[in-house]
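Provided herewith is a single structure, encoded as structure tokens, for subsequent inquiry.
With one protein chain held back, the other chains of the complex are shown just where they sit.
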Amino acid sequence: MFRKNMVWLLVVMLVLALASVAYGWSLEEAAKQYAGVTIRFITETTPPSYWVEEALPEFEKVTGIKVIVERQAHPHLEEKALMDFASKTGIYDVFNMDYSWTGKYVKAGYIEPFEQYMNNPKLVDPNNGLKDFYPLMWQGTMWDGKAYGYPFDSVIQYLFWNKTIFDKYGVAGPPKTPDEWMSSMEKLNHPPDLYGTGMMAKRHLSVVCEWLCVLWAFKGQLYDDKYSVMLNDENGIKATEFYKKMTKFAPPGVTTWTWDDVSTALQQGTIAQSVQWDENYGSMENPEESKIVGQMRYAPVPSFGDPVSHYGGSSLCVPTSSKNKEAAFLFIQWATSQDIQKRGVGKGSSPTRVSVYEVQEFRDKFPSFSATDTAAATTGWRPRIPEWDDMVEILALEINSVVAGAKDVKAALDDSAPKIDALLKKGGYK
Amino acid sequence: MENNRKKVVIAIIIIGIILFVNILPFLWLILTSLKTRLDIFAIPPKFIFHSTWKNFISAFTKRNFLPMFYNSLIISACTTFLSLAVGTLGAYSLARFKLFGDKHISFWILSTRMFPPIVLVIPFFIMATRWGLHDSRLLLVIVYTTFNLPFVVWIMRSFFEDIPYDLEKAAMVDGYSRWDAFWKVVLPLSAPGLVTTAILCFIFSWNEFLFANVLTAAMAKTVPVGIRGLVTSRAVEWGEIAAVASLQVIPVLIFTFAVQKYIIRGLTLGAVKG
Partner (left out) sequence: MSGRHLSLFQRFGFWISSSENKFKWSLLLPTLILLALITVYPTIYAFNLALSDYNLARSADSLQGYIGLQNFREILKDPSFWSSLKTTIFFTVVVVSIEFFLGLAIALILQGTVTGSKIVRTIILLPMIMAPIVVGLIWTYLYQSEFGLVTFILRKIHIMSYESAPLARVGTALPSLMFVDIWQWTPFLIMVLLAGLEALPTAPYEAARIDKASPFLVFRKITLPLLKPVILIVLVLRIMDAIRVFDIVYALTEGGPGEATDVLSMFIYRSAFYLWGIGKASAISFILLYIIMIVSVILVNLLSRTKETV
């Protein structure tokens, strides 16, 4: 056994050596002058982050670069990162940036343009294959036609639906239109053991993300191309009424839930379906956490128009305040490489490369993988302008108030519209 | 007599209820720390289950809590020492001498204790980042002194006032200098007060969250911040939260047990001699 492993190891090493000879580039060689450097990676507590941290010793061994990983939940990630960037302290060298923050960070000058590293032959792995990233996810790292990082985490909102539960109650899944969706919630709602749907309706970014899916499903929009606010039009009101009605078939606590509570409930099988980010597919299949291994299926969010899947991914960037930018780039290149992404799939990591999604073995094992193809083509985006944070604050409060029963739908939307309009005006878009 | 016995029975019942209500969440915390993930999310909540140490182990292996405990310890110890070293002297001066404007000085010191931390945290954050102190233990030592120092002054003043002035006068007649009278006579006598004050300062710093949350990132991260960090985007790690929280509270419990006689006095800034 040991001998066999040794032989394999030798073969792998030989192949690696040959590859590096053939292209004249190796990570070890490229990292030589950065050996001994310590870089800090601030990231969200997401599956790819956990996986990269697990695989980290390989990188550290080859390069001699030490990487300290710091994980934070979504809003707190920004608390830490932005403080560092604003003060130019240079604590962090690699930053996992949500695409909706791009405008804000780039405009404030906190993120390094990436081309200078992407085109530096000393640093770039010629085998890296940038074309392999989903075009959609590339778009997420771009601002004004320039790239600001490599796509790291594919985060798309699907409808997670539990096939076993749907079958048990004789409901055909997945629902295709909002009407079918609502009727499936009603049929599957058997409280307190099973609820028709989960929701992430806390006063938090999560409620805004989920509500946006519903808004798009009703062909609504936050604002149109000319930045006229549309959210309180007829579609907006219908969508929000629909969203409010969902609470009738959801567990009582959903107004305090974010995505992590949705995950837990899905894993426990206490909700039949929910809108959720695809990066959680791995935890659905992890027997240590999940009671529903093998039961979950994935579909675009039911819609009256084009299918809706809300894209929310992130990429790895280098802050301008970093003092180890080249070493940081090497780390980013490694962490988003095909090899790392492929090996991460079994660990529940969510890749961003087409080639990884195409592996048939993964598609058989993880139903969410084949869903990504269609989703990547039909995805909705949330705004990426710097004013988005303030919009989230306004919408999170108003939509949460609606579902918590504190405010009427029309009043909430009519109150948000002028505030969002004012933000757009202040930002100089109209 | 009959009446009195009834009163005792009622009193015992009330104490029983208080104890039950106080300890229930704490016991639940300890039970949770010993549960597997699936048991934690069980409905209805489980009281009997197979216990596991997994949460404690993963808190230290996966979540790296050891350096955070070290940070908390160092920061709390240093700020306690600094506040005591400076504050005790000030307290003695205020307790023994008439000073110009001493009433205003005392009130001012008290008012800094009442300062809402949220008011201070913003300027501290901006200053710290500009001066490169962000995420350092030194910064938290300084910041925690803002609430520990006024506390030391107020409570030590009350302890000093308990010691009769005649003792020092007698010592000075015996040839002690003012400083020696303070250092060799008064200070040893106020040892219980000093110990109580030190322990309370330590507890306040050990438990502090808001400043530490804003002013640290990774290197100087303390335990409370780490515990809050277990509320992740993927799931809330209740098992590990419970494990670390029960460990975090142990030193506090031991200290409280040791100095409980003076805790009320400490928490009322020396005003109520419990």
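First chain written, first letter: the chains are A and B, and each begins at residue 1.
Please note the rule applied: a contact is a pair of C-beta atoms (placed from the backbone, for glycine too) under 8 Å apart; a residue touches a chain by one contact, two chains touch by 3 or more.
Here the structure is a predicted model, which means the values were calculated and not measured.
> Could you tell me which displayed chains border the chain that was left out of the figure?
The chain that is not shown touches these displayed chains: A, B.
> Can you work out which residue in B:59, B:155, B:214 or B:235 touches the chain that's missing from view?
Touches the omitted chain: B:214.
> Over the whole complex, note the residues of chain B touching the chain we left out.
Listed in rising order, the touching residues are 7-8, 10-12, 14-15, 18-19, 21-23, 25-26, 28-29, 32, 40-45, 86-87, 89-94, 96-97, 99, 105, 107, 109-112, 114-120, 122-124, 126-127, 142-143, 145-146, 149-150, 153, 177-180, 183, 203, 206-210, 214, 224, 227-228, 231, 238, 241-242, 245, 248-249, 252-253, 256-257, 260, 263-264, 267-269, 271-274.
> Extract the touching residues of chain A with respect to the undisplayed chain.
75, 78-79, 82-83, 86, 104, 107-109, 191-192, 202-204, 251-257, 265, 268, 270, 386, 389-390, 393, 397, 400-401, 403-407
As a convention for this text, only the chains that are shown with their structure count from here on.
> Averaged over CA atoms, how far is the centre of chain A from the centre of chain B? Could you give it in whole Å?
The answer is 40 Å.
> Touching chain A in the complex: which residues of chain B?
Chain B residues touching chain A: 36-38, 41, 43, 125-126, 128-130, 132, 134-135, 213-214, 217-218, 229, 231-236.
> If you look only at chain A, which of its residues touch chain B in the complex?
Chain A residues touching chain B: 40, 42, 44-47, 68, 70-74, 76, 79-80, 83-84, 86-89, 91-92, 192, 258-261, 263-264, 267-268, 270, 280, 283, 288-289, 291.
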